[in-house]
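Of the protein chains in this complex, one is absent; all others appear in place.
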Amino acid sequence: MIFSLLVYAAPHSHQAAESAYRFAVACLAQGHSIHRVFFYGDGVHGASALAAPPQDELNLPARWQALAQTHDLDLVVCIAAAVRRGLLDSNEARRYEKPGHNLHDGFELSGLGQLTEAAIVSDRLITFGA
Amino acid sequence: MIFSLLVYAAPHSHQAAESAYRFAVACLAQGHSIHRVFFYGDGVHGASALAAPPQDELNLPARWQALAQTHDLDLVVCIAAAVRRGLLDSNEARRYEKPGHNLHDGFELSGLGQLTEAAIVSDRLITFGA
Amino acid sequence: MSTSKRFLVISRHPPYGSSHARDALDTALTTAVFEQPVSMLFLDDGVYQLLQAQQPAAIQQKNLGATLSALPMYDIDQLYACDKALQNRGLQPEDCLLPVQRLDSNGIAELIRTHDVVMSF
Amino acid sequence: MSTSKRFLVISRHPPYGSSHARDALDTALTTAVFEQPVSMLFLDDGVYQLLQAQQPAAIQQKNLGATLSALPMYDIDQLYACDKALQNRGLQPEDCLLPVQRLDSNGIAELIRTHDVVMSF
Amino acid sequence: MTLHTLNRPPSNTALLTDCLNACSSGDCLLLIEDGVYCALAQQPLELPEGVTACVLAADVAARGLQSRLHDSIRQVDDAGFVKLCCEHPRVISWY
Partner (left out) sequence: MTLHTLNRPPSNTALLTDCLNACSSGDCLLLIEDGVYCALAQQPLELPEGVTACVLAADVAARGLQSRLHDSIRQVDDAGFVKLCCEHPRVISWY
């Protein structure tokens, strides 16, 4: 079956961000495929390249990237939610004349339409929110 | 009177972050002083140098910096909360070997003890949370 | 995107205090722009979004009510609200900035069954 | 920091679902490290933090119960909980990982009056 | 005397109850952000004896609630919020 996930909670603040990752791992372990993980609202912080959690907490951006590489899944961050919250790729950093960028490798910024598209082409859309 | 504020909510996600700023402005306008604004939990995102909100929304990190310059107040971000959430100054970026840093000018990372100290030396500690 | 699904966006939060209401609305609008049929259901404090005369300029936020009023222009005209949520808050049809169909529990459960994708905020 | 104030940290949230409980605990511990007298009050679902046998390894979180048990070592021994919150959840003293004084509404209001700084999470 | 601020709607029953139970006579409750929905005439607040309630005017206007407030509740502006903080030696935020 084809799944897509909507992550609408920030890591380290709400367990929902971690739950989404655990669900994705379980999903792939059972042979299902994940079309896209879409990060929206505070969920965008799950794509930060600068997060340095303590060793006994999950480094979710790194985990997501590793999962995406192994299983060829799409990690898309809502661009409008990201930009206002200070999560930029190099393009947006240039556009807004900011001194740096902090989107983790393996993620891309795109529009909310990618959520709609994911819902259309997937058999299931599962939201993890707070 | 001497005030300190505790900001425990992220801008653009919870109004509490904006309420704290409005309160600070009103406070200073009445001739009170603010010893420190302490950013904790998701509140740390209020100190992002990369936030690029739409023009009709407040750019809180820039506003706080301007207020701090004019009124000589301390903007302190809880270092433990910040580092796990991907908000780093240049020191922490080096320590954790991250490719960049994103703490807005005018803010500094420090320990939770700065909240205790603020509560001790201020006449009032007001929390804005979510 | 040839296939089309029926989308339902549930909005449970009041406006302005958090970004939930705005995010729900943006999701519904985007879905409509992608030419998918989309309905909106207001539950709990979400019904407060429907109140007229919102003036959020003083708290430096965009007027959510104004965006809501524009929903029919985007072909989002299937708008529903929990009857009990409206009643408990004393909200009459004339208090609302656009007409919604009032549903009881059975109506809500049935509405869900007639949609393919349900997103709640 | 010669002067000293009496601190009260209120903790209203259950463990693990959000960072509120951990943040409240870290605040209390830091206050104690800075040699200020600090009390903790558990309200609402915050009383679930007191439950024994927490095993958060499976959800990759630190054991909050273990940290709570260490509070007396940091001279945080003024621990209070809302009696009604415990009762409604069926929590007996023997279910709890450390002893707390149970307070009714009057007791809670009085506790607040005897503290200088109150931080709620 | 304590100033209590509360920023959630009354549907958050546990929060409102805890806040009201924690009040002593002479305390003041200031409703801000989504807390202003607690000030509506439709569902009158049951304040403990000796406790007064106010709302932050900007939050009331933002939500279109000007005509729906309960009579007994006073509106304050941001300066009034600061003044209330000065008048009460202790401020607790319920959120």
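Should a chain be cited, it is by its letter among A, B, C, D and E, assigned in written order, with residues numbered from 1 in that chain.
FYI, a residue touches a chain if its C-beta (ideal position, glycine included) is under 8 Å from a C-beta of that chain, and two chains touch if they have at least 3 such contacts.
Here the structure is a predicted model, which means the values were calculated and not measured.
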Task: Please work out which displayed chains the absent chain touches and list them by label.
output: A, C, D, E
- request: Based on the whole complex, identify which of C:Met40, C:Leu64, C:Cys82 or C:Cys96 touches the chain you can't see.
  value: C:Cys82
Statement: Where C:Val33, C:Leu98 or C:Val118 are the choices, the one touching the absent chain is C:Val118
Query: Since one chain has been left out of the picture, which residues of subunit A touch it in the full complex?
result: 1, 3, 8-9, 15-16, 19, 22-23, 25-27, 29-30, 32, 124-130
Task: Could you please point out the subunit D residues that touch the chain left off the display?
output: 14-18, 44-45, 48, 51-56, 58-59, 61, 65, 88-90
Query: Where does subunit E touch the missing chain, residue by residue?
result: 11-14
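To be clear about the criterion, only the chains that are shown with their structure count from here on.
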- request: Kindly work out which chain lies most centrally, taking the average of its C-alpha atoms as its position.
  value: B
Query: Taking each chain's centre as the mean of its CA atoms, which one is farthest from the centre of subunit C?
result: D
- prompt: Using each chain's Cα centroid, which is most distant from the centroid of subunit A?
  reply: E
Query: Centre to centre, by mean C-alpha position, how many angstrom separate subunit D and subunit E?
result: 25
Task: Indicate the whole-number Å distance between the mean C-alpha point of subunit B and the mean C-alpha point of subunit C.
output: 34
Query: What are the residues of subunit B that contact at least two other chains?
result: 8, 12-13, 15, 19, 22, 41, 57, 125, 127, 129-130
Contacts with two or more other chains, residues of subunit E listed in rising order: 7, 33-34, 58, 91, 93, 95
Field: All chain pairs that touch each other
entry: A-B, A-C, A-D, B-C, B-D, B-E, C-E, D-E
